[in-house]
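This structure is in structure tokens; I'll ask about it shortly.
The complex appears here minus one protein chain, its other protein chains still in place.
And then chain A:
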């Protein structure tokens, strides 16, 4: 059976193996289904249309932030600034629309641009000035937090006289079915994120940089440029998250936001994206974000005190990452 003569194929053992991403996604998806079944049995109030919509609505902001964070984490970076940058974006939108009287669409674009700019600055600090992502985005987190407070005068900005703005999140563009736009925006962004990550050159370099930055650089790829682009894209997601947040609350709350970055990271990690980079999916992140909000919602319906909800979510993160570790070990 052995072929002879020169041929460039070393004879090593064939490995039967499933795509590891697929397994993790299956695991995460399975857990989500099990959670849903469990809570549906435990409480008749869980599997109700309104409650499901509530869950999706509460997933939307964290979910959008987590989509952006997925890109960063696949490059083996981290972004601690998404929570407060999101707030800064809401505040800027508030200023554009209410104080400056700009049209809503301009205010929205301005908010998104704020996110992109913050992302680009973090990206430049990381790529050009070689500041580790943890530190660069920690600094960005504090800068954004401070700026949001300064610009808003530490007071909420209300959009009460701009009803159309609230519609962005709470209205429903599909006639007949009461699905708030925030949810549609989340899923829409997920689709866009998935396309960018899997079908475009940006996604390819996201994986390549996370997998082996040096090899990518030696292949003649301008790694710095692409890192800045990737952080900017994540910033755009953050900006959109900020708009949805403001529209949902009908106000920009300058003191809110800190802590969201960790929940976003948690969603990404539960969804099977590896913090060491090179591996991850958008679908995983969507499922991860859903697991977190199903869990919180279900526990609340079962009247588990809020403090304990947090403990459970923490345990779930440990468990999720542990299955990931086991899986990686098996694969090797």
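Operating definition for what follows: a contact is a pair of C-beta atoms (placed from the backbone, for glycine too) under 8 Å apart; a residue touches a chain by one contact, two chains touch by 3 or more; residues count from 1.
Assume contacts and distances are computed from a predicted model.
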Hidden chain of the complex, named as in its UniProt record, picked from "Quinol oxidase subunit 1", "Ribose transport system ATP-binding protein", "RNA polymerase sigma-70 factor, ECF subfamily" or "Aromatic ring-hydroxylating dioxygenase subunit alpha": "Ribose transport system ATP-binding protein"
Option touching the unshown chain, where A:99, A:222 or A:310 are the choices: A:222
Per the touch definition above, residue among A:46, A:186, A:207 or A:260 touching the missing chain: A:207
Chain A, residues in touch with the chain not shown (by the definition above): 6-13, 15, 17, 199-204, 207-208, 210-212, 214-222, 278-279
